[in-house]
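All protein chains of the complex are present and in place, except for one that has been dropped.
Coming up: chain A.
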Amino acid sequence: MSVELNGTDVDTTTSTGEAERPLLQIKDLKVAFRTQTGDVTAVDGVDITLYRGQSLAIVGESGSGKSTTAHAIINLLPGSGRITGGQILLDGEDLAKASKKDMESIRGRKIGFVPQDPMSNLNPVWSIGFQVEEAIRANGIASGRKEVKQRAIEVLKQAGLQDADRRLKQFPHQFSGGMRQRVLIGMGLAADPQLLIADEPTSALDVTVQRVILDHLESLTRELGTTLLFITHDLGLAAERAEQLVVMYKGKVVESGPSREILQNPQHPYTQRLVAAAPSLASRRIQATGSIHAAEQAIAADAATAAGDELDLIATAEARAAALEAAASAPPAIVVENLTKVFKIRGSGDFKAVDDVSFQIAKGTTTALVGESGSGKSTVAKMLLKLEDSTSGRILVGGQDLASLTGPELFKLRSRMQPVFQDPYGSLNPLRNIGNTIGEPLFTHKVGDRRSRRERVYELLDQVALPRTLIGRYPNELSGGQRQRIAIARALALKPEIVVLDEAVSALDVLVQAQILRLLADLQSELGLTYLFITHDLAVVRVIADNVCVMQKGRIVEAATTDEVFDNPKEQYTQDLLAAIPGANIELGA
């Protein structure tokens, strides 16, 4: 080791004294970003203590400073960010004051890092083997071609890649997301570091893959004795995977300590909000108590409800269940029969994206279409919206067959059925103001005159709880959640009967997500809307849907009421999906 402390180094290995020294101790850390209008503090006095062999999770919404804290530890702050105060002690050595050269020898060797997005963190023009070998060489673990290659194979095998020697020659595009993340984990652990930092290591992956990867990471770090610090926005996941929890809000730590304790007895109002709004926990709670009603009653006594009604997902579910008891026997608004979609792919023949799918949605109810990426759920939505033509099968909307509709009839049908898409940043035209965006459906369908259209836009803004002053503003000034409200307002402009929500809340922070789910539930009971809710997240389904169709590889493998699917899943795949909801082994206070 080239880094030496000035004189006062204590031999830690033999100190069997009363107080064990933490591996990582962050004291009053402050990080600021320089902007045109002066310094903006992103991390404001954070304290974290982590002992050898422990695991710790930092939880918070986007912009809370959780990633910045992690990046500060390895001195990889982006752009104009810099540490403005405090200490980061790794084994007693202050990383905040370490030179660039010292940091280079610490990165990889003492601290491993697993980045968030496995898709963009491997260089597509180099083979996997080359990139792993590069990491090994840079850390000086092995030298000589043969040894480096040997070590690369070892590392990949350890990360759970079978036939690693063959895979060395392959390129990133030949790997799935989960496999790439394994490679990155392997690279992070290549030099056997004492501390591994993982920045949202699985948020880009499907839930079942996420579970496998996290299981593997857990057993691997336990085997190697690596200390693990990871960052996540999912409270359920954090509590399940980490012994210690740090909740961050606006650059500060609002609550920290043993994760079970925090989860069962959240003290800070912000943590209480998070606990109430996390879908994974809400779904577990409902599960644990047997019914939504019981969960609601159980939680009523709990401190978590102090956070306010509009954020508690269980309250949302309860309100929905009460409003919709009558709707079960309503006539179907959508009937899908034997729907199939075949894409022709150049070179490799046909690909069946949707395979013989049938389901019905009763008027005024919500059916969730659940599946992982590539399951064909979004293609079903696009065919229903007639943005894509079906290969075979029938779609009836209010008794009308979609396939035969063209021209003016199709145009009329569009006003009865509207979508809300996933990406809040892509679904609004950045160059048109909010008023024009919400009013466009009215203008297109020639509803009323200018003044009455404007009135309707105001009404819609009220409905989605946004101020009327937004009418002349542009989307770039709004947050993701607010943009999604605008998209909902636009979808409701023509008073449709059906709204297709394609991953409409997946890109949002949990609190905002809870708010939007509540809004959707309220709008449904108020306007009698029928929802097709497309999602990869079963936890959300428990709160919002009456019926569930589970899709896998283009087929519906299980379809039943939400309660049945959750209480008594028949298919192995559904069971896997349910088990993959984070928070499975958590005993909740209730």
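One rule holds in what follows: contacts are C-beta pairs under 8 Å (C-beta built on N, C-alpha and C of every residue); 3 or more make two chains touch, one makes a residue touch a chain; residues count from 1.
Definition applied: contacts and distances are computed from a predicted model.
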- Query: What name does the UniProt record list for the absent chain among "ABC transporter permease subunit", "Phenylacetate-CoA oxygenase subunit PaaJ", "Lactate utilization protein A" or "Na+/galactose cotransporter"?
  - Reply: "ABC transporter permease subunit"
- Candidate in contact with the missing chain, chosen from A:S105, A:Q150, A:T340 or A:N433: A:N433
- Task: Pick out which of A:Q400, A:T444 or A:Q575 touches the chain that's been left out of the picture.
- Result: A:T444
- Query: Among A:Q181, A:T316 or A:Q515, which residue is in touch with the absent chain?
  - Reply: A:Q515
- In the full complex, chain A touches the hidden chain through residues 19-20, 22, 25, 47, 49, 51, 243-244, 249-250, 252-258, 261-262, 267-270, 273, 311, 385, 387, 410-411, 414-415, 417-419, 421-423, 426-433, 440-441, 444-445, 466-467, 469-470, 472-474, 476-479, 481-482, 487, 490, 494, 511-512, 515
